[in-house]
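Remarks on the structure that follows.
Note that one protein chain of the assembly has been removed; the remaining protein chains are unaltered in position.
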Amino acid sequence: MKTTGKMVPMLLNMLTKKSDTVLYPAVQAQVPDKFRGALKFQNDRCVGCKLCMRVCPANAITIEKVADKQFKAIVHLDKCLYCGQCVDSCNKDALENTQNFELASGDKSSLTREI
Amino acid sequence: MEANFERENGVLARLNERFGLDIQGAAVKHNRVYLSIPEEAFMEALKFLRNELDFSHLCAITGLDTGENFEFLYHIAEPGGIVVTLKYKTKREDPVVIQTVLPVYPGATFYERELEGLLGVTVEGLPEGRQYPLPDNWPKGQYPLRKDWKPAKQNIDEPTKGV
Amino acid sequence: MEKDNRIMIPLGPQHPALEEPESFNLLLEGERIAAASVLIGYNHRGMEKAAESRTYVQNIYLLERICGICSHSHSTCYVQTVEALAGAEVPRRALYLRALIGELERIHSHLLWLGIAGHEIGFLSLFMYAWRDREIVMDTLEMLTGNRINYGMNAIGGVRRDITPEQAQKVLEAVDALQARTEYYEKAVLGEETVAQRLIGVGKLLKEDALRLDAAGPVLRASGVARDIRKDDPNGIYPELDFNVITDTHADVFGRTVVRVLELMESYKMIRQIIQQMPEGPIAVKVPARIPAGEAFMRYEAPRGEDVHYTRSNGTDKPDRVKVRAPTLANSAAIAHMLEGGYLADAPIVIAAIDPCFSCTDRSVRVVDARSGEEKLFDWEGLRKYSVAWYAKQGVDLSAASMRLRGD
Partner (left out) sequence: MWLALFQIVIFPGFLFLGALSLVFEYVDRKLYARMQNRIGPPWYQPLADIVKLLSKETIVPCDADSHLFGAIPVFALAATCAAFLYIPIWSINSLMPFDSDLIVVLYFLTIPTLTYFLAGWFSSSLFAELGAIRAMTQLFAYEVPLYMALLGPALLAGTWSISGITAFYHQNPALLLVNIPALLVSIVTAQGKLERAPFDIPDAETEIVGGTFTEYSGRLLAMFKMTLNTELVVVAALISAIFFPLFIGGSAVVGFLLFLVKLLVVVFLLTLMRAALARFRMDQMVNFCWKVLAPVALAQILIDLIVKGALL
């Protein structure tokens, strides 16, 4: 049976309920533990195999040798897809995803970072 | 579990019976038949599958460049789940002209327009229309899906110039 | 007035109603649409070409980004072709997980559509409620996969993440909450008179036409054709699940809404079965980077309809050709048919009802002289005169006012 105003009881009921939205960014947004956010690099674990560079679908990560058995990782956050394939591929667990997702920047050059 | 693909082979057998095609080269998988046939026989075989074996749904048309040939694959399905991929090759020499399948499958307009746009073949019988899917200002004679076409190197760190 | 009564109005490629640029040329006869043509291709990103220069693994993430809503559909369909080529035996637990994400994605997509439909017909409360509830399923997907949209769940030979019993429990809780909400929509939205008035009889697509034009997904099923890849040509574990293919005989926008709402219910049912029946075991097998030469064609029932991937390999670690046909393309041919004979005012909801991604009304008005086919620009004065004449036919006489106001 079709009538007009079927949603009225729900609309009135909602007036008594707490709202479902939050005042982001005043209220911090929560992400789950295994969220795929910005990459974190532990240079003491890296052996410089560069597998992460090869699997990256977006050429977003570069591993550079700084000294003997010393490597640094440069990530282009503007290219990164946050797929986490580099994290999965790394045999030494030198890379991991963090819960950091607030990465917007007004300056494009600041998105290329050494991590 | 090794299935004998009765239904799939049945389709091939019917095609063989009707057109005397060489079905030795056909690949048969679960619910899938991949069959390469000569260009001359293609349209009749397609009509036969459409009208007599109830392959009423055209899933897609794939066009590909094998270097010396263009190959066209018509993926057609019947309600029971079997998908026949009917393929034929034509010599890759400009201009390549193929026949439209619109009389058989009226929903094929965009699939054929895509062949025209990306592979640079001429589909005879396709009504006039805007090219798809490349933009209107795309340079003439550039067909991205040809193997000898290479995208221009572009540094994505530099902002592209506005029109 | 009678002799030159047909004008061509382009709708798009930019329009506030939809998200992606598409353009529709509508040939109007009075307020009725006499003919419509669909102009698409504004979003071509060259992915099929790009896929040829990437490895099979990289392509998962590339092809996942074909669509922001059916990301899992595209990646699943693609990895199925690659697994068929490699002859990989995917573990059953992985197949269950794929189906779980696939059904959650369907819920996400259908709720999103329900909200958009509410927006198109000016029913913002429905929009807000549906999108609020969509957050539940997106949070669930985020918890399971680590991302809200591009889940990155598929790997060649399995899936990348396992599910813990606590997570499974949370999924069931989310499904219970969503089911209660969906039951409410079934009652309150489909039973709302003002909604029904805007949807019933709009965008008719009869069964024969739907089949003839190769429509797909909910559009086809709303025309009374029980066709669903999950039943007809199933992959993975769909044969082991007990579900119904929802059809409707309205064959209009209302029917498409009914199909989507009821499909939500089926998806809840399937998710419960998946969680209950999920076997223990590994979630992936290793597949070598080089895939043997061959070809594979796979179909997948994406939320918007049949998604098709064809992969040809040449024995290297990169595919020779990846062909993708997304469901919206299959339905594009049907849009023109659905618009024809309808009212201009209903065009946005008809287009939205196939669940495409499209955008807004153009500023310029191109006019095609129906007899000569010659295109000319229709100036404002002409359009104004046309609209006055049209409204005069509706019983509102504006011509005198317009003359006076314009001083002519």
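Read from first to last, the chains carry the letters A, B and C; within each, the first residue is number 1.
In the analysis below, contacts are C-beta pairs under 8 Å (C-beta built on N, C-alpha and C of every residue); 3 or more make two chains touch, one makes a residue touch a chain.
Here the structure is a predicted model, which means the values were calculated and not measured.
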Among shown chains, those touching the left-out chain: A, C
Sole contact to the chain not displayed, among C:L124, C:A180, C:L206 or C:A226: C:L124
Hidden partner interface residues of chain A, rising order: 4-8, 11-12, 14-15, 17, 19-23
Missing-partner contacts on chain C, residue numbers: 16-17, 118-126, 128-129, 132, 192, 194-195, 197-198, 343, 345-346, 348, 360-361, 363, 365, 380, 383-384, 387, 391, 394, 396, 398, 402, 405
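Keep in mind that, in the parts below, only the chains that are shown with their structure count from here on.
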Centre-of-Cα separation between chain C and chain B, whole angstrom: 24
Chain A and chain B: spacing of chain centres that average the CA atoms, whole Å: 40
Chain centre separation (chain A, chain C; CA means) in Å: 27
Multi-chain contact sites of chain B, meaning residues that touch two or more partners: none
Chain C contact footprint on chain A (complex, rising order): 1-7, 10-11, 20-21, 31-32, 34-36, 55-58, 81-85, 88, 97
Chain A contact footprint on chain C (complex, rising order): 54-55, 57-62, 64-65, 125-126, 129, 132, 135, 142-143, 146-147, 150, 152, 155, 160-161, 184, 187-189, 191-194, 196
Of chain C, residues touching chain B in the complex: 37, 39-44, 46, 48-49, 84, 211-215, 227, 232-234, 294-297, 299, 306, 308, 310, 312, 320-321, 323, 325, 329-330, 332-334
